[in-house]
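Next up is a structure, given as structure tokens.
All protein chains of the complex are present and in place, except for one that has been dropped.
The letters A, B and C name the chains in turn, as written, and every chain counts its residues from 1.
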Amino acid sequence: MTAWLLSHQAAEVNMEYITSKDLDLVALLQQSHHPSAGAVVLFSGDVRNNNVGKMVDYLEYEAHTSMASKMIESILSDARKRWSLNIAIAQHRTGKVRITESAVVVITASAHRAEAYAANRYIIDRIKHEAPIWKCEFFTDGTKEWGGNCNCHKDTGNINKHIYEFEEIL
Amino acid sequence: MTAWLLSHQAAEVNMEYITSKDLDLVALLQQSHHPSAGAVVLFSGDVRNNNVGKMVDYLEYEAHTSMASKMIESILSDARKRWSLNIAIAQHRTGKVRITESAVVVITASAHRAEAYAANRYIIDRIKHEAPIWKCEFFTDGTKEWGGNCNCHKDTGNINKHIYEFEEIL
Amino acid sequence: MKIEVFAILKEYFDKEFEIKDPLKTVEELRAHLALLNPASSNVLKICRFAVHDEFVADHYQLTGNDSVVVIPPSSGG
Partner (left out) sequence: MKIEVFAILKEYFDKEFEIKDPLKTVEELRAHLALLNPASSNVLKICRFAVHDEFVADHYQLTGNDSVVVIPPSSGG
């Protein structure tokens, strides 16, 4: 019992939200089982080998670390208010990330599965739209491109208003 | 490239859908990153320490192994037809499962996250409603109960018609 | 015919047993089991039956050589 309590607190309190190191999905998953939680959902955003029809060599992520960390903390806190969660953690990587490597991980745990899925989706959607983190795609043809920007302002007319995927399903 | 291909095939072809051994979430997760997949979603159904207001000591799962295996295989196949998935695996445990241990795991991977979440939810919902697998709850007060049955027939009037949670969100 | 039951049905029947009575359909088998142990009848109403690992309907024709599995509602996960 002590073991999970300690590791649980470690996960939430000492979590580095932004890191240039490999994301340790295994360690994060192992500390995400909680005696009151019947459901654990892990999302990993991996780098894939193609985008918009071009072959990707690798990605490079840049973040405004202090602002991105605060924002992720605030998103996790909002998720905990909205759902009853036993675990809510998120971590985003910076620097060079290769194909099949994880760029971002979100783990949620709750008594029942509906909450764990919904909260997980909510957290990753908000991180992708709001956190000051950017990716530069390096293609195998030698070109590069700062890409995949949130384009919600085109629909909402406001750079602070986003259209979240999770809103369509909640 | 060869490594993931081999482990990917191993995951889908040689998967034991029903096992009395501990579910090895770490090994399953590690073989679920795929070069064309930008999203990996893992669901773990853990045993929690309480249900319907009573403290749970442990659960025991029983399965009709051959029928449950065929059904899980068929559910995964349906999911692959419905969504474009790079990975779709599921495994359910039998026998005694203790608090915080995983009784069932589902992993999906796809190019974009919407598909991975939706397919994951679809697979676990159908396994829970349809696969011939049963849990017996052993409470700390010494009582036990075969529990948590699918009760859809009360609403649908047909023991073969289920109300799936995923249908509310797709 | 050989009968195998699972989960809560084991509280009403042996895990495996033989029935010698000449039952023609799944419907008749369901009724017969309910008579053998009336306490099981509510559960039996919502059970599915399977032969050779395939679910069979109420009107399925049984033979004396069939092995029939009685499947209560799922509660996995």
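Keep in mind that, in the parts below, contacts are C-beta pairs under 8 Å (C-beta built on N, C-alpha and C of every residue); 3 or more make two chains touch, one makes a residue touch a chain.
Model, not experiment: these values are computed from the prediction.
S.K.: Which chains here touch the chain that is missing from view?
M.R.: Per the contact definition above, the missing chain touches A.
S.K.: Hey, which of A:L23, A:V41, A:I87 or A:V104 is the one touching the hidden chain?
M.R.: A:V104
S.K.: Of the residues A:Q30, A:S66 or A:T140, which one touches the chain left out of the display?
M.R.: Within the whole complex, the residue contacting the unshown chain is A:S66.
S.K.: Can you list where chain A touches the absent chain?
M.R.: Contacting residues on chain A, toward the hidden partner: 45, 61-64, 66-68, 70, 92, 103-104, 124, 127-136, 146-151, 153, 159-160.
Note that only the chains that are shown with their structure count from here on.
S.K.: Mind listing the touching groups among the other chains when chain A isn't counted?
M.R.: Connectivity check, chain A excluded: one piece.
S.K.: So what's the Cα centroid distance for chain A and chain C, whole Å?
M.R.: 49
S.K.: So the centre of each chain is just the mean of its C-alpha atoms; given that, what is the distance between chain A and chain B in Å?
M.R.: Taking the average C-alpha coordinate of chain A and of chain B, the gap between them is 23 Å.
S.K.: Quick one: which residues in chain C touch 2 or more of the other chains?
M.R.: In chain C, nothing touches at least two other chains.
S.K.: Hey, what residues on chain A touch two or more of the other chains?
M.R.: Nothing qualifies.
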